[in-house]
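Only one protein chain is missing; all other protein chains are in place.
Read from first to last, the chains carry the letters A, B and C; within each, the first residue is number 1.
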Amino acid sequence: MQLDEFDHHTPIEGTTFFDGEMAMKGYALNKMCFSFNKADAREAYLADPESYMESFKLNEGQKQACRNKNVLEMIAEGGNIYYLAKLAGIYKMNMQDIGAQQTGVSVDAFKEKLRKAGD
Amino acid sequence: MQLDEFDHHTPIEGTTFFDGEMAMKGYALNKMCFSFNKADAREAYLADPESYMESFKLNEGQKQACRNKNVLEMIAEGGNIYYLAKLAGIYKMNMQDIGAQQTGVSVDAFKEKLRKAGD
Amino acid sequence: MAKIIGGLTTSHIPAVGNAIANELLDEPYWKPFFDAYPPIREWLDKHKPDVAINIYNDHGLGFFLDQMPTFAIGAAHEYINEDEGWGIPVLPPFKGDAPFSWHIIESMVDDEFDITSCQELPVDHGFTVPMQLFWPGLGDNPNLPRAIPISANTVQHPIPTLKRALDFGKALGKAIRSYPEDVKVVVLGTGGLSHQLDGERAGFINKEFDQMCMEKIVTDPESLTKISRHELVRQAGAQGTEFLMWMMMRGALGDKVTPLHQNYHIPISNTGAGTMLLECDE
Partner (left out) sequence: MAKIIGGLTTSHIPAVGNAIANELLDEPYWKPFFDAYPPIREWLDKHKPDVAINIYNDHGLGFFLDQMPTFAIGAAHEYINEDEGWGIPVLPPFKGDAPFSWHIIESMVDDEFDITSCQELPVDHGFTVPMQLFWPGLGDNPNLPRAIPISANTVQHPIPTLKRALDFGKALGKAIRSYPEDVKVVVLGTGGLSHQLDGERAGFINKEFDQMCMEKIVTDPESLTKISRHELVRQAGAQGTEFLMWMMMRGALGDKVTPLHQNYHIPISNTGAGTMLLECDE
């Protein structure tokens, strides 16, 4: 691999840059997810997700993405994966579970894809 | 005034640099004073200064400086004037009151000194 | 493209906020200070800037020593003011311009400034008093621009050097001028001039140094970068380090500026109060 091979401009498929635009869009959603560092916040969300989401002023798209537990939708709504991981953790989903969901394959198939990257 | 007249090294009398060393020393005191941005914190302090100071783990020198309402002592204990001003505000002391106290003159004399700087 | 039409400087002393709240503008103590502002407001009413980049230093409302940034830039849709603890009235929120903020942050991080980006930033008197002085009535003033707060650390040493402050301004100017929207911008440098609030030297004011700064900031800001931070404390007082905000403002304006108006008055509260309107040459 040569360093001068690099193409610096074309879009990267399947990848959303979490930049200022996304940071503005997802602020409420990410702030809610950041709150899940605390155990009592996680419990409050599980006990009543609707009122918890409302207390952080999520918009309807963000709420629906959370109801659907759909990570790609959350990302489209401005979610940042580091904060979303804390919401996923509430449902005991780890990074392979999230990866499988986003790529539309089984968790075993996702793990096999990761393993194959080492061949 | 010429820019090359400047002496960059000698100490400045009557002046404490609030640097890392002072910031470490005064952290608890400044954190307590920062809390006084909130009205209920100010009320809690006035109602029971000793237990309020204890809750921020002030050391004995810091506590005594606060009991004495003595700004120079607070500065020696690591207090930063921007945060200390919030404590002084609780006692309705303004910047001229604080200046007079620190320089050991009456408030009127302190104001006259300020006015004279314009001559 | 965005255009910088000029720079404004002013002290931002809390007592001024109280004097405005208590309508003391024509009292003998206050008149020589407030009289500096109507000519600047006339210029603002004529040119109607869309955005004010308000460079100030937080005094313990927006940041604490737990996590103290050197340079912070607001990136919010609005900025709230809050109780600062000693009785200055709390003002309604200020409208921001978050997309413009992000453009500035992108450009300045590209240019190797290590920005703290703030999607929430409670703004204190350092920001609010200048807004009140230049746009009286605030929300009731039809000319009130959108605002972007930029705060530099002068609370705790090490503070930025005068050179870094001027260079920050230059990079800020480049960032503003590369914004593709047609917005007219004024840059505010607030704080100072000489004052010292703490220690046995409290009440120190240095008229000669302030006047030198007001002259050089127009004609030769580079020469001021020779002043060390230690020497700035000696000459301007411990809180006179707020002059860094003026350096940041000045850097953004470009090489040539025309001083259309200026005033210097001692004392307001414990401070030498400097006010300037610098118009950018085409």
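Everything below uses one rule, namely that contacts are C-beta pairs under 8 Å (C-beta built on N, C-alpha and C of every residue); 3 or more make two chains touch, one makes a residue touch a chain.
Treat the numbers as computed from the prediction; the structure is a model and nothing was measured.
Note that the absent chain touches A, B, C when the full complex is taken as a whole. Interface note for the absent chain: among C:Ser11, C:Asn54, C:Ser117 or C:Thr154, the touching residue is C:Ser117.
Residues of chain C that touch the chain left out of view are 63, 65-72, 105-106, 109-110, 112-121, 156-161, 163-164, 167. Along chain B, the points of touch with the absent chain fall at residues 19-21, 23-24, 27. Against the chain not displayed here, chain A makes contact via residues 1, 3-4, 6-9, 12-20, 23, 27, 30-31, 33-34, 36-39, 42, 71-72, 75, 80-86, 88-90, 94-96, 98-99, 102-103, 110, 113-115, 117-118.
Quick note on the criterion: only the chains that are shown with their structure count from here on.
Contact topology of the protein chains: linear, an open path with no closing contact.
If you average the CA atoms of chain A and of chain B, the two centres end up 46 Å from each other. Spacing of chain A relative to chain C, judged by their CA centroids, is 39 angstrom.
Per-chain CA centroids place chain B at a distance of 24 Å from chain C.
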